[in-house]
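First the structure, then my questions, so here it is.
In this view, the complex is presented without one of its protein chains, the others remaining in place.
Labels for the chains are A, B and C, by order of writing; each one numbers its residues from 1.
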Amino acid sequence: MTLRIIATGGTFDKCYDPLTGNLIFSESVLPTAIARARITDPVSFEPLMAIDSLDMTDAHRAQILSACQRSPEQNIVIIHGTDTMRETAQVLGEAGLKKTIVLTGAMVPYRISSSDALFNLGFAVAVAQLSAPGVFVAMNGRAFAWDRVRKNKAAGIFENADQHSQ
Amino acid sequence: MTLRIIATGGTFDKCYDPLTGNLIFSESVLPTAIARARITDPVSFEPLMAIDSLDMTDAHRAQILSACQRSPEQNIVIIHGTDTMRETAQVLGEAGLKKTIVLTGAMVPYRISSSDALFNLGFAVAVAQLSAPGVFVAMNGRAFAWDRVRKNKAAGIFENADQHSQ
Amino acid sequence: MTLRIIATGGTFDKCYDPLTGNLIFSESVLPTAIARARITDPVSFEPLMAIDSLDMTDAHRAQILSACQRSPEQNIVIIHGTDTMRETAQVLGEAGLKKTIVLTGAMVPYRISSSDALFNLGFAVAVAQLSAPGVFVAMNGRAFAWDRVRKNKAAGIFENADQHSQ
Partner (left out) sequence: MTLRIIATGGTFDKCYDPLTGNLIFSESVLPTAIARARITDPVSFEPLMAIDSLDMTDAHRAQILSACQRSPEQNIVIIHGTDTMRETAQVLGEAGLKKTIVLTGAMVPYRISSSDALFNLGFAVAVAQLSAPGVFVAMNGRAFAWDRVRKNKAAGIFENADQHSQ
């Protein structure tokens, strides 16, 4: 099985800027993370954009959808900021592609010692392989269907969209 | 969904002994790794043994089987040395339990900077959730059925058992 | 020789807050860093405050001076934010204590993989042991006298105060 990993930025890929003290986007960590994973099947890495998901517009989401459409691989993992992961998942989900697309990210940047990024990458790669075509959000050790998930920002976790609702 | 993670030792969990310069077993890293993963569903952690898988005997494998049998959780991840992961998978596979049991490990210890351990843990947790009952080996970004896998020691990777055989 | 290490916050000790995405102060990393250093002489650790050095007032500096005055140890390392390290060094320097006081910090937080923090700690501990009484800034692999140093914020380095001046 072949896999495409598309990077869009988000907390997963942020690095520290010593001059300003801010977390910014520089070189992506994904090539390092993918090498570390020791995956034996071919992986195509596509660094599509590097932005905070709060800055993501409809145009950015159209670009992500287009990348998924033209992907020759049927199994796609998208590295994405957590704040609007659900919104991008919805755009992709409503498009109804015949591919398995898994969005993941991190609550703590890869380059910080306590990061969940590498765990989430491993989890998402498995979901991309084992699930039927569809769009999923893979966070907190769970795979959510794109239309049944929300981020609980106060708790910093993803949960079922119908939980605590209304 | 609830999950049980059983530690048996292996490269995943080895740490460096400054006095001898050897890699040994001391406190397990699994509680740290599990916390880092930010899993929201309940996880039961069971530190069953801490040995190199080359030192694993039939008695050890019987102990692992017994731990799987008495596990109240249906989804089990076993952290295991890679050298005899296949042999333990066979013992568990032939027992035919109605649980999803996934063996994983690492080629580089968790505590070393380039380790695949956290990726493998994430991958294995997803396989344990998404697969039908059965026994699987999850390494190198792939999930293998227990009776169709072997470790290629020269290359340091897991591959289909029927590859290059006869 | 005995040593006192006083923590005041700064980039060295910042950690990532998953809920807000900001770098904040939580539990100090200094006890971990000191253990890792395998120092055999006694070390007294004093967590005095945990603030960004841009937020440091005259009152905070008076508190740091007071901590140095009452320190039973003659050799003192102060972990401090880099932005106003020079200002605090001046307050301590003008007080003329008969102790060797070394201010250090980090350009990248300890918890981030490319951090200079542990190097700077080692450098500062040596300066504190080997220098005559006085106040020093130890950054970028150099020990500066308190009245001959400035931070070049554009370059993100410490340099001689008389360089490029007038």
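Basically, contacts are C-beta pairs under 8 Å (C-beta built on N, C-alpha and C of every residue); 3 or more make two chains touch, one makes a residue touch a chain.
No experiment lies behind these values; they were computed from the predicted model shown.
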Practice problem: Based on the whole complex, identify which of C:12, C:123 or C:146 touches the chain you can't see. | Solution: C:123
Quiz prompt | From B:7, B:56, B:85 or B:107, residue that would touch the chain that is not displayed | solution = B:107
Self-check item: Touching residues on chain B - with respect to the absent chain
Solution: 11, 16, 18-19, 21, 23, 107-109, 111-114, 153-154, 156
Self-check item: Interface with the undisplayed chain - residues on chain C
Solution: 1, 3, 33, 36-41, 43, 107, 114-116, 118-127, 129-131, 138-143, 157-159
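Here is the rule we use: only the chains that are shown with their structure count from here on.
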Quiz prompt | Whole-Å gap between the CA centroids of chain A and chain B | solution = 26
Quiz item: Just how far, in Å, is the C-alpha centre of chain C from the one of chain A?
Solution: 38
Self-check item: Residue list for chain A, restricted to those that touch at least two other chains
Solution: 107, 114
